[in-house]
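All protein chains but one are shown in place.
Take a look at subunit A:
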């Protein structure tokens, strides 16, 4: 659907393009759908030349056919397992976060979702010497908390500074900013940023701002498209947090009227490749993680972690 541009073909000069625009032929699709003879009349190019342009445009704009074996080899070469650095979680996930996948961490409010994200951001930058993108939607990202975690490990100051400068944070307010962010991250990776992990701490604040569900689903669809594209093509892992809310229906006379609801609606249910639920346990500082959805791991695998000021471990 791209707009016609002089760079596309040597015969598509500025002048020719202006003729085409004059006849409401703006995009490659418009060009291909118009009869060749008609284009001949508009542009004064020879039939054969237009045939050449058509061939070139079709070739440039169609999907790439890939050999299954090559694709497999490429995938094996580029896919990585990123250890989260939290022993029990790595064991549960059979090594760590697999690139190309979207991980969703969900739980009731104040059950350690943000702490989970912060710990992973810190561990990955520390152990892999790489950047991590952290998209923060409600200002929960705290430099102090990261510093406290690093202090607990008694690292030298220059190393701490180094680690902290590799955690890249974007603080956003609207769902449209989220889309712009992801596209700009794509540009940054193209320009040479090494990145394997993007964390989005909390989606609901973006999508609960309006009730117009048609608009919301439209934007969510756009978001899912670019997120999946980045995950697959650039071999990234995504961690997204989502909230769970408890709904009480009925009154004293009714029992078992409690339902736990995952945020963001039905469409979202099918998006994440892995869904991990985090829940406080009876013991202080101990939290249970439970895999509720996965296409690779058996359902119901769980582990327990400790959370305190120095992170999750």
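In this text, a residue touches a chain if its C-beta (ideal position, glycine included) is under 8 Å from a C-beta of that chain, and two chains touch if they have at least 3 such contacts; residues count from 1.
Heads up, the rule we're going with is that contacts and distances are computed from a predicted model.
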Chain not displayed: protein name in its UniProt record ("Dynactin subunit 4", "U3 small nucleolar RNA-associated protein 14", "DNA repair protein RAD51 homolog 3" or "Alpha-1,3-glucosyltransferase"): "DNA repair protein RAD51 homolog 3"
Candidates A:36, A:108, A:128 or A:292 - the one touching the absent chain: A:108
Residue in contact with the excluded chain [from A:180, A:194, A:281 or A:308]: A:180
Which residue of A:13, A:209 or A:281 touches the chain not shown here: A:209
Where the unshown chain meets subunit A, residue by residue: 1-4, 21, 26-27, 30, 108-110, 121, 134, 138-144, 146-147, 161, 164-174, 176-177, 179-181, 183-184, 186, 202, 204-205, 208-211, 218-219, 222, 225-226, 229, 233, 243-246, 248, 250-252, 255-258, 263
